[in-house]
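All protein chains of the complex are present and in place, except for one that has been dropped.
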Amino acid sequence: MSAPLGRTAGRTAPWHQSNWDLRAAGNFVFGGAGTGLVVFAAIGYVFGAAYVMPALIGLALVGAGLLCVWAEIGRPLRAMNVYRHAKTSWMTREAMVAPFLFASGLAAVWTGYQALVWAVAVLALVYLSCQAQMIKASRGIPAWRNPRIVPLIMLTGLCEGASLAILVAAATADHAYLKWLEAFLLALVLARGLAWYAYRSGLQHEGAPTRALAALSRIELPFAMLGNWTPLVLLFIALASSSVNVIFWLGVISALAAFGSGWLFKVVLITRAAYNQGFALPRLPVRGTGSGGPAAKPGWH
Amino acid sequence: MAKSVRKVPEYCYQCVAGPDLLTVKVEDGVATEIEPNFRAAEVHPGGGKCCVKAYGLVQKTYNPDRVLQPMKRTNPKKGREHDPRFVPIGWDEALDIVSSKLNEIRAKGLLDQEGYPRVAASFGGGGVPTYYMGTFPAFLAAWGAVDFSFGSGQGVGCTHSEHMYGELWHRAFTVCPDTPSTRYVLSFGANAEAAGGVIGAWRHADARVRGMKRVQIEPHISVTGAASAEWIPIKPKTDAAFLFAMVHLMLHEHARERLDIPFIKAHTGSPYLVGPHHYFLRDPRTRKPLIWDLTSDRAVPFDQLDTDPALEGAFKLDALEVGADGQEWMHRGVAAKTSFGMLVQHMLPYTPEWAESVCDIVPGTIRRITNEYLDHACVGETIEIDGEVLAFRPVSIALGRTVNNGWGGYECVWARTLIPCLLGALEVPGGTLGTTVRLNRPATSRQASVKMGPDGFMDYPMNPTDFEHWQSSPKVRNAHATLVPLSANSPWSQSLGPTHFAWMFRKQSPDHWKKVTAPDLWFVYRTNPSISFWDTAEVVNRISEFPFVVGFAYTPDETNWMADILLPECTDLESTQLIRIGGTKFIEAFWDHEGFALRQPAVKPRGDTRDFTDIATELAARTGLLEQYNDAINRGAACTALKGKDFDFGLDPAVKHTSEEIWDRMCRAASTEVTDGRTSEGLAWYREHGYRTRPISRLVWYLFPELRKQGIRFEMPYQERLLRVGVQLGNRLHEQGIKWWDTQLTEYQALPPYKDFPGIWERETVAQGCKLEDYPFWLITARSMQYAWGSNVGIPLIDEVAGNLKGHRGIVINARRARELGIEDGDIIEVRSYVGKTHGPAVLREGIRPDTLLMIGQFSHWATPYAKDMKAPSMNSLVAMSMALTDATGSSADLVRVGVRRVGAAAA
Partner (left out) sequence: MTRWAMAVDLRRCNGCQTCTTACRQANATPPGVQWRQVLDMETGEFPEVRRAFVPVGCMHCGDPPCEHVCPTTATKQRADGLVTIDYDICIGCGYCAVACPYQARHIVHRNTFAFGDDRPMESELARMDPERISVATKCTFCKDRIDAGREKGLTPGVDPEATPACVNSCITDAYVFGDRDDRNSKLSKLLEETTHFRMHEELGADPGIYYIWDRKATGTGADQ
């Protein structure tokens, strides 16, 4: 039998990384949403909303994300080795925060102590920022290493968290502070929308693989339009309304759109827009005589 | 950790650019790695390295699809659709079957009713298999008449016209620049970076860094074009137009002083006077060609001393003109021009403006290139080599396949030889050199093959065309001695005849020609004509008609699919053989040493395979030829003679000797030769050291000193001898009523005019009933270093790394042209000619002419394991074996007009 040669041999233009798939995306999808939810569980706690449900769901999501990672690594039985490089590795740091996050989270859920609740929220934010930094440190993927990915990842995590908090509140009929959550979400989708444009213009400016830019353009509609600007308008209307139904339904729809688009964005970022650097030559060589040739950077915008 | 690690020295001769040297790392008896023979860097002009092909030898050795024991066919039907249903048998039974067949044949007589040898044998190109078949050549020599006519592409698709005309004009079986010192190379499709071997690649890299400029002129930017200073996309098969335009410019737009006038006058046939019947004017008494001596203002024989020959002018004289078949004219007061004068006139129409309309290159470029060539020529300069002062002319011209074979090959090789002659740049340092001889003898020394012939030019073993001696009844099926006088009569001559004729005439005999019979027995080894020749579907049909085929097999393949017996040999790293290395040899193998190298069993042979030498010995014994076989070995039929002036390691002719014994004696003879008798170490020494050499003089690289010493001129520009040969050959053929070689006879011209070479292929396409606009593309092929010479088609490692280079396994097409046709990169396209069709993924590139398609290498396998699943396209099933497309030397070219259409989207 003959190996299918395919078109992957001798690639010079950027191609999509194949090491991190949906399982790795899952880490950021669930981890981002989960930590965001834990933060908003704490905020809700201040407003007198129930803490246990959103906090537990948030922690469960973070746990699911970590399970995804564990399912992806080549040597899962050696997983504990992940702790050996806190000095520079954001993956180590993320792993280090996790046990503290879970321990304090469960303690906060069990005891209800305010200080613990805030500590958990802080740890959740730290965890979320580790995730964002982890992506940024991936110098081999132009769409990931742009510094503007950090605020974008963090903001989408918080958006998703706020959205899930709205959905939990809606589901558990904990409507008292629904409007507050919607206000937070409005601010966050606005910030996330701006962060998105800042990120994309950053990529245009620095240069990025053509196909990576194309993959991101393809989610302009579902992410920016339907996931940010539509909820922005709907939330505005909801906040301006006094109708319980309007507040409820527009809140729920916005929440679904905001967190769904956030997950879409992260899946696309990891599995569709993650074109690598490719290869480039600033000059072509002189072959005996002449001046060689100009630069070659196939597949780049 | 391996317990035992050995590094075993070997040679690699998988292609004619070698042999090169290497070592195999063997860990606990398993071959794991190929490496260069680092010590050999002292003598090997390529740093002791071996190329990518050699690294496939580990997978070749352990290929699970190898035939590991003799096989017998049980399906009496033969053909692509008939599985042979081979069953394993023992060696005794296998050798019995083969030798009974041979004995049967011998009893009937070695020649059949048509006078053709009953036994035929086909081996792969360039003599490569000879160095893997042990002493089998000695068995064939002992046997007697063998027909080597059934080719697999050698002699036809190779650098054919260059072989013949090159040997005629400067003992150049192949031609090469003097790369280490040249400064300017015009390369018309010569793919040195793919086909030049290790030494070629090494030398050209050094040359580039040194500042040598190579201009690559070819329809697509090959790996050689990539590594050149400039790429010029010439229209296929129009190279002669560019070359003719260059000659025109040198003669009509540049001052005569730019040429090497003293050289032209003294060392070429340029001053020879030409008569009204186009033959030389001769002194009636001595019959020597005449020149016009300006000093005494009269005609004198060419070899008269102290003359100043006229190069141009019109003269009146009394002289004898000798034509063909003894026809003569005695002229009084005849008007005559010099050969050079005729050349000048002949080249007048070939302006760069004319050339542009033919080859699609702007006149400015042709003028600039010619200027650069002249500027680099250093006419008048000298250099000292080993104490001798020689002309230094660092300019050269290389021609590739499809340029130097097929119609137009003669014109290209003529112009390419003429241009250096105008500048004194032929066979001198820096210039254009021949590499070795295979038609002239001895094969071991070009210098020794130089002998004074008629008219002050080199002698040449032309096959006779006079009435008494012409071989009217061909002795072998490709009729080389009958049809191609230039093919000479050396052991290589059969393979240099029209080796497609044997296949063609089996299907349909031409008029007034004796029937081409099938051989009673056909040996085939290390060659695969069902893949590597043309009209491959028909080749399979012809092979299927052969009654008895013995395939020395490595794996099943498309040719031994029709075999009756498969005999599995020990492959490259499992058997013993010695080869000559060094001196000067094909492609770019120019050494400062010469000697011998060994290949030896690095690992135990797999399965029940046998060393080819032992197989040969067994066959000899079983056919009653043991004595003749051993005698042949003693005389040097396998590598080198065992008996010489001062040594005798000869085998006892009456005894069966083992491979080890035979090669031990060969090694002793080799050691004796290399050390001038000081030592005669045998196999054990070579097993440890791998090779043995002695230094040689670099003067061996250059032939001009030998010509000068013997007072011989280069037979340039006027081909009077060829003119006569052509007329005589025509007379002989017409006496037999044969007219189907008449077009070919038109190539025998003293000063060749340019002909519309692409038009020949176009007219043939139309003659086959096609509309040219349905076949708008020129399909060409190019060498792949990774796959060249076919050994690696079934090797996954090679397939994998070859995939890093664009074009492998696909069809290269100009990107813009492809998009006009709605074809995207990777789309499956069908390419069809009037012969057949093939398909594969489109590879869109900028570096190819919009009117040209490229298929790299030779594939489309259907039986060879691994290769058959690659589904790589090949042009061979699209190219015809055709009389119309065959030139006078019996070659054709890898070229055909094709149509293209998209048949599917890119595979996911």
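In this document, chain identifiers A and B correspond to the written order of the chains, with residue numbering beginning at 1 in each.
We adopt the following convention: a contact is a pair of C-beta atoms (placed from the backbone, for glycine too) under 8 Å apart; a residue touches a chain by one contact, two chains touch by 3 or more.
It should be emphasised that the depicted structure is a prediction, and the values quoted were computed from it without experimental measurement.
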{"item": "Residue among B:Y131, B:F148, B:W169 or B:W202 touching the omitted chain", "value": "B:W202"}
{"item": "Which residue of B:V8, B:L21, B:C51 or B:L439 touches the chain not shown here", "value": "B:C51"}
{"item": "Positions on chain A where the hidden chain makes contact", "value": "1, 3, 10-12, 17, 19-20, 24, 69, 72-76, 78-79, 81-85, 88-92, 95, 134, 137-141, 144, 274, 276-294, 296, 298"}
{"item": "Residues belonging to chain B that touch the chain removed from view", "value": "2, 27-28, 30-36, 38, 46-47, 49-52, 55-56, 58-59, 61-65, 193, 198, 201-202, 204-206, 208-209, 211, 213, 221, 223-227, 231, 233, 785-786, 796-798, 800-802, 804-806, 814-816, 845-850, 866"}
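Quick note on the criterion: only the chains that are shown with their structure count from here on.
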{"item": "Chain A and chain B, separation of their C-alpha mean positions in angstrom", "value": "64"}
{"item": "Complex contact set, residues of chain A against chain B", "value": "1-7, 9-10, 286-290"}
{"item": "Chain A-facing residues of chain B, complex", "value": "207-208, 211-214, 226-230, 796, 799-800, 803-806, 808-809, 825-826, 866-870, 906-907"}
